[in-house]
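All remarks here apply to the structure that follows.
Yeah, one chain of the complex is gone here, protein chain that is, but the others are all in their spots.
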Amino acid sequence: MTHDIAINGDNAVALAWRQIDPDVCAAYPITPQTIIVEKFAEYVANGEVSTEFVCVESEHSALTLCTASASAGARTFTATASQGLAYMWEMLPITAAMRVPLIMAVANRAVSGPININNDHGDAMSARDCGWIQLFSENVQQAYDNSIIAPRIAEHPEVQLPCLVNLDGFILTHAIERMTMVETADVKQFVGEHKPLYPLLDVKHPLSHGNMDGPDFYYPHKYQSVLGMEKAMEVTEQVFKEFADLTGREYHLVDEYLCDDAEFVAIILGSSFGTMKETVDQLRAEGIKAGCAMPHLYRPWPEAALAKIMKGKKAVAVFDKHLSIGAYGPMFPEVVTAAVDLDAVPKMYNVIYGLGGADATVAGFKKAMEDINAGKAPKITYLGVKS
Amino acid sequence: MTSLSLKELNKLPVRLASGHRLCAGCAESIIAKQILMGTADPIAVSASTGCFEVSTTIFPYTSWNTPYIHTAFGNGAATCAGLETAYNALKKKGKIKEDIKFVNFAGDGATYDIGLQALSGAMERGHRMMYVCLNNEAYMNTGIQRSSATAMGASTTTSWAGTLQPGKKEFSKDMTEIMVAHNIPYVAQVSPHNWRDTVTKASKGFAADGPSFINAISPCPRGWRFPSDETINMARLAVETCVWPLYEVVDGKYALTAESARIADGKVEKKPVLDWLNSQGRFKHLLQDKWEPVVEAIQGEVDRRWERLIKLSDL
Partner (left out) sequence: MAMANIKDLVIGGRIIKAGSSENFFTGDWRSYVPVVDQDKCIDCYTCWIYCPDNSIVFRDDKMSGIKMSHCKGCGICAKVCPKKAITMKEE
């Protein structure tokens, strides 16, 4: 039995955590993630979870404590945003290299400077190369669903990688939406019992974890992570199927909207996917055959699924909510790479939008898409910037 | 533990195996061995990045016969706290049966400098874990750079003895007192030359119902410039000159121990700090006439801290 509730994104994540009831949670408060830890702390205070909850003195310690906890054999969750993720950065590749399947919600927020508390994807993108699985959420429902799906991917014996669950700061974290929740018993059954592969606290089989590698071992160990990531792609598809069987909600490596007959498509992440769907509707009402797609799974990068969507299109517009200053948005070169093996490579455009919470409206998207459709857009557009 | 005997300690399982790659004569493994004799329970070990961490776990070799983890440099306390937290979670669910003790080993750079925040946080939160500082008074792993534990007058590769400066210009931070200020159940200073004192303090630390902190002077032949066979003598001299007093603070109550207690009682003579400075190459420039005021300042600070400790022990 399922039922609908009105809830904001942070509380939806906390609700999923309550239903999963992890062994350990350690976190440090940062806007706009705070509601997650506040709500979860309330569950702890009232005995609604059995979790050992630790209020650490920094994000660096949050991820450190969680990494060691996960290594020890505990199912471990944390959450952060922006500067918090930046402060964790030293630990991000370490956690991944140690192959511990911990889960981290990221309430996506611009990275300083200038200091800014609003949404963009600067935080998640800076973690892109750290070896973590990343899921993006279009809406509150997906933030909740991804939170339930993530442990199944991360903890798979052939994956064993940490996983970020991204939800847009304020737009999703603080906005109340209607959402269908899964019954707790179903969540518990879906996620299953945690079975750590190499629990460090098995004192009868002492192992050493976090050792120093010379070149003959460092690279092979990195390559093992490549295999784990490749497996994560396959496992994600399988878990999405199982989740659809349970809830009726279907997700794909790349979620699509009207791509099949589109002449050109936009690729976009997070809550802006919804904005882009509305944009596509309006363009189509004007006779412009647009479509759009969102990599639901951002790492591992679903290249084949994207290539399939781009096949036969005359143009592709990659909307990035972050910018590698002096180059492009972080997703753009990756989408281009996914397209290069097509028989006819579409014309590729990059649109940088919404940095630090700048307007990401249907009107703005529509203008950019019309320019691209008309062949009038430059290779890179800084949407809304006046100069 | 009054009946501690080496014969009995020898019967304990070897927790840190041979084949680690610490320099010949390094005190760190001697200290670790003595600390790990402080409990018969299984111990899970974490380490902050540094000489000790690197030397004991160069893949595919580990010197650890216990569960061991390392993550990074400035977060050893949080790493250890993570093990302890997971233990609490799994123990209450019946997934772990044993009583396990937890200890983090870290150098002075990882403790006094880059890891101070994580250490302070872990101590304040009350994790039942021991934190041991292997204090060789500089960043030895990266090539003898000064840390905030480095003694005044010591020549290091970032605080050279030169024509204008007498080595490090500042006194060391009093980390042990910072830990005392956290009001944790057990804080102590140890020296590896006195194994009985060290093992006794380790057992008190492991038995504490909360965090414990042990600061161990760790003579470094390479960084301090003395022959590798002098390590134990150097550790003893640190105590005899009161450069490194042996003491413990149990639930806020100070007590000098071993040789330090005997010096305070007037049963043993306190040696001049010049003996200490004379024994190590890192201080040899201080014997020049022009640095005499520096030697006096060092003696003055050693005396001031020592007198303060005596007063605190009398409370």
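Chains: A and B, in written order; residue numbering restarts at 1 for each.
Please note the rule applied: contacts are C-beta pairs under 8 Å (C-beta built on N, C-alpha and C of every residue); 3 or more make two chains touch, one makes a residue touch a chain.
Please read these numbers as outputs of a predicted model, since none were measured by experiment.
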item: Omitted-chain contact residue, chosen from A:H221, A:R284 or A:K347; value: A:H221
item: Chain not shown: contacting residue from B:Q34, B:T49 or B:S260; value: B:Q34
item: Selected residue (touches chain absent from view) among B:W195, B:W224 or B:W291; value: B:W195
item: Where the missing chain touches subunit A, by residue; value: 97-100, 160, 197-198, 205-211, 213-217, 219-221, 223-224, 227-228
item: Residues in subunit B touching the chain absent from view; value: 6-7, 9-10, 14, 16-30, 33-34, 56-66, 192, 195, 221, 227-233
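Methods note: only the chains that are shown with their structure count from here on.
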item: Euclidean distance of C-alpha centroids - subunit A vs subunit B, Å; value: 43
item: Subunit B to subunit A touching residues, read off their complex; value: 42, 44, 46, 53-54, 57-60, 62, 64-72, 74-75, 77-83, 85-90, 92-93, 95-96, 98, 100, 117-118, 120-122, 124-125
item: In the complex with subunit B, residue positions of subunit A that touch it; value: 23-24, 26, 50-52, 54-58, 60-61, 64-74, 76, 90-91, 94, 98, 200-203, 206-214, 217
